[in-house]
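As you look at this complex, bear in mind that one protein chain is not there, while each of the others sits in place.
This part shows subunit A:
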Amino acid sequence: MAELHIIGQLQSASDFNDPNSLFCRYSFQTGPNWTLISGFSEGQTASGKENFKNSVEWVHPLDLHYVCKGIQGWPKIILQVSCLDSIGRSWVVGYGCCALPSTPGYHTIKVPCWVPAATTVTERLKQYFIGGGHELTQTDIINLGSDRFKLITQSRGEIKLNICIVLRNLTQFGVEYK
């Protein structure tokens, strides 16, 4: 059985320019050929405010172990950055998606984030003074390309991932990844 280890950390978010604290929910998504043996495919980081470099450091550990019986559906990570204001309200300030590297070794990945934009002046004023924002009702859009062109989004910051990929037994099945 071929195996994949994902070891690393959800390092930081930068350039979100949000005065509130930021935290990130993450989820690993795979195809039907993949089975998670150990680790958690979903999780949430701690919340933190941006430092003087406009960066929130989470350093949230990731450790997952997958077995697979086919290459189709290589794991992807889906990220959802939310803010937490001073009175305990939270809303989404960024969505992001990234396919995980297929070569073994250490990788630094920067995932650009976006959020559905306010399309009217009223909404914009409301978001500026009251807070809140639009959220996706169907989160499949984050990782699927279809129907995404209908969205008007606002670009937000980037999330930095430091990940080590360890592959095992894939070459037995004729897989070339390097």
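The criterion applied here is as follows: a contact is a pair of C-beta atoms (placed from the backbone, for glycine too) under 8 Å apart; a residue touches a chain by one contact, two chains touch by 3 or more; residues count from 1.
Everything that follows uses one rule, which is that contacts and distances are computed from a predicted model.
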| remark: Its UniProt record identifies the chain omitted here, from "Dolichol-phosphate mannosyltransferase subunit 3", "Ribosomal protein L19", "Tectonic-like complex member MKS1 isoform X1" or "small monomeric GTPase", as "Tectonic-like complex member MKS1 isoform X1"
| Touching the absent chain when the full complex is considered, from A:T103, A:T120 or A:T137 | A:T103
| Touch with the omitted chain, as defined above, among A:I7, A:L84, A:A117 or A:C164 | A:A117
| task | Could you list which residues of subunit A touch the chain missing from the display? | result | 1-2, 15, 17, 33, 69-72, 74, 76, 96-99, 101-103, 107, 110-114, 117, 143, 145-146, 148-158, 171-178
